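All protein chains but one are shown in place.
Moving on to subunit A:
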Amino acid sequence: MRTLLEFEKPIAELEHKLIEMRKLAIENNVDVTATVQSLTEKILELKKETFSNLTRWQRVQLSRHPDRPYTFDYIEKMCEEFIEIHGDRSVADDKAMVGGFGNIDGEFSVMFIGQQKGRNTKQRQYRNFGMPNPEGYRKALRLMKMAEKFNKPIVCLIDTPGAFPGLEAEERGQGEAIARNIRDMFMLKVPVICIIIGEGASGGALGIAVGDRVLMMENTWYSVISPESCSSILWRSWNYKEQAAEALKLTANDMEQNGLIDGIIPEPLGGAHLDPEAAAAKMKAVIKEELKKLCAMDTRARIDARIDKYGKMGVVVE
């Protein structure tokens, strides 16, 4: 059963009507070609209209859609081969942070790293809702250094509601783990591409999101705090999440306009969850194109450009 967001419902209703009509046509042997065609057009129009006028909060809802492709879905669809690598070699294997080597079209061996969410209640708990602990960030860094050692590019897929705010996470140095990743990612000698595929919440996202190219899928968000938490802190109530989402300017379009990301990967009409194959194919094409450009650069020039890019972010008055 598909999960429907409020603004997806009118479209789903029309789609349902279309199916009913086809059924009726077969049962009663009548020609409905003209009506079917007009209805199909109407659906497409409604889809276009709905999805070009989404509010920021609706984008946030789409980014969290339960049917949305997650890290492993993309990896599986993009790679002919994938070998998962586990553990931080110190404390544990964080199930919220996954990674391994994958092969793209026999052209590139890539180290994929990303937060992984679960699809049902049991999986969601197993993956800790995509909220890594410090060992997750340390595992990610271990994999990045391994990629660097074998001179393989890195692709990070970001999808997290935040780094886990738990007791043990604090004991094991959540802040230190994220800080070290951010710093060390700047010095990686191999190309790094980061793609926000769902939620990009704050330091928990940035801990694997420093790269030569930072891209966002069309229906995702990336900011310093979630709209809900922002609402609770600034408005002292959970009820202002829509306003908070507007104020935070957290969509792919906003982030691109503010020069905080390098580009947007378009999704199939209606969102990546409606056609994960097409979403992954588009992502793969973009990764290949960017890797070609990045691999052609001199190593130090690439590192310097990475540092300079972030150096320019910020608006001050002097």
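Note that in this section a residue touches a chain if its C-beta (ideal position, glycine included) is under 8 Å from a C-beta of that chain, and two chains touch if they have at least 3 such contacts; residues count from 1.
In this text, contacts and distances are computed from a predicted model.
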Looking at what's absent rather than what's present, what does UniProt name the missing chain, "histidine kinase", "Tryptophan synthase alpha chain", "Acetyl-coenzyme A carboxylase carboxyl transferase subunit beta" or "NAD(P)H-quinone oxidoreductase chain 4"?
"Acetyl-coenzyme A carboxylase carboxyl transferase subunit beta"
Residue among A:Lys17, A:Lys77, A:Arg180 or A:Lys288 that touches the chain left out of view
A:Arg180
Among A:Ile83, A:Ala296 or A:Met313, which residue is in contact with the omitted chain in the full complex?
A:Met313
In terms of residues, what is the contact footprint of the unshown chain on subunit A?
163-167, 169-176, 178-180, 182-184, 186-187, 202-203, 206-207, 210, 222-225, 230, 233-235, 243-244, 247-250, 254-255, 258, 260, 306-307, 310-311, 313-318
